[in-house]
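A short write-up of the structure that comes next.
Apart from one protein chain that is not included, each protein chain of the complex appears where it belongs.
Showing chain A:
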Amino acid sequence: MISARGLRKSFQQKGQEPFEAVRGIDVEVRRGEAFGFLGPNGAGKSSTMRMIAAVSPVSGGSLRILGLDPATDGSQIRGRIGVCPQEDSLDTELTVAENLYVYGRYFGIGRAEVRRRAAAQLEFVQLTERGGAKVEDLSGGMKRRLTIARSMINDPEMVLLDEPTTGLDPQARHVLWDRLFRLKQQGVTLVITTHYMDEAEQLCDRLVVMDKGLIVAEGSPASLIAEYSTREVAEVRFGIGENESSAGAVESAVGRRAERVEVLPDRLLIYAADGEAAVAAVHDAGLQPVATLVRRSSLEDVFLRLTGRTLVD
């Protein structure tokens, strides 16, 4: 569905060196797959997504979407994909149902057909009762769902979702994830950017981790965790300002029970196959952390390992 080779994107800046948002990435996305771009703000995810959506010219390298070149077949590509942008670009002057109808007409879909599809999509995102409502009166979660319904109006082969759940409350996120699962089951290829680890683990079959415009790792969530992290992580917290100074003592206390110890401003992370054993070793050495927690490794840890910093910044 997507084939990128050495893909680059740079933006001209007045009186400065051009800003390189994407510095040469290779990506292959296969039909029916849920593929994720993971990375902090400014990693180049959105720039990549805009190029894939055929609304941003490629600065270098090659890019094929559905086998087509976005430079020459942009209109045709856009006709076959769905886009759910980071900010809901809904038409606030129209009602919920009109948003879907008019948007469908932009694709040249016939009147009766677009009416049928709009009704089906409203049903799918559970907004049928709000069809006549003004967009402004919808909650954040409803707006997102409407945006997803809108991105499906042309029966796309692939849907691009740029940070689909950013800013939503937990309940709204779960409703949205459920809808995305169903889309995937219908065979729609999903391409998702996110900076939420749990979202990537939930939704993506395969993902790439991006940092500073480059891909730093690639694989399934499980394989990335296996490759770059341990099975468990013990989080230990000392008093304010004491975390860094305690790192040495913790390291010698856990010894070979841990693979490594990561220092964060507010806590230490001990990467170990057996987290409880590592915590016990810390206590046995006479250290007194104010709080401890043992959890399974997540993509967050992978990211920390790869880039040396936490994701949510």
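Assume contacts are C-beta pairs under 8 Å (C-beta built on N, C-alpha and C of every residue); 3 or more make two chains touch, one makes a residue touch a chain; residues count from 1.
We adopt the following convention: contacts and distances are computed from a predicted model.
Missing chain, UniProt protein name: "Transport permease protein", from among "Cytochrome C oxidase subunit IV family protein", "Ring-1,2-phenylacetyl-CoA epoxidase subunit PaaB", "Transport permease protein" or "RNA polymerase subunit sigma-24".
Of the candidate positions A:E98, A:D198 or A:D274, contact with the unshown chain belongs to A:E98. Considering the whole complex, the residue from A:V22, A:A53 or A:M158 that touches the absent chain is A:A53. The missing chain, though absent from the display, is touched by one residue of A:L7, A:V22, A:L38 or A:I109; that residue is A:I109.
By the touch criterion stated above, the residues of chain A touching the omitted chain are 11, 53, 55-57, 75-76, 78-80, 83, 85, 87, 89-94, 98, 102-103, 105-109, 154.
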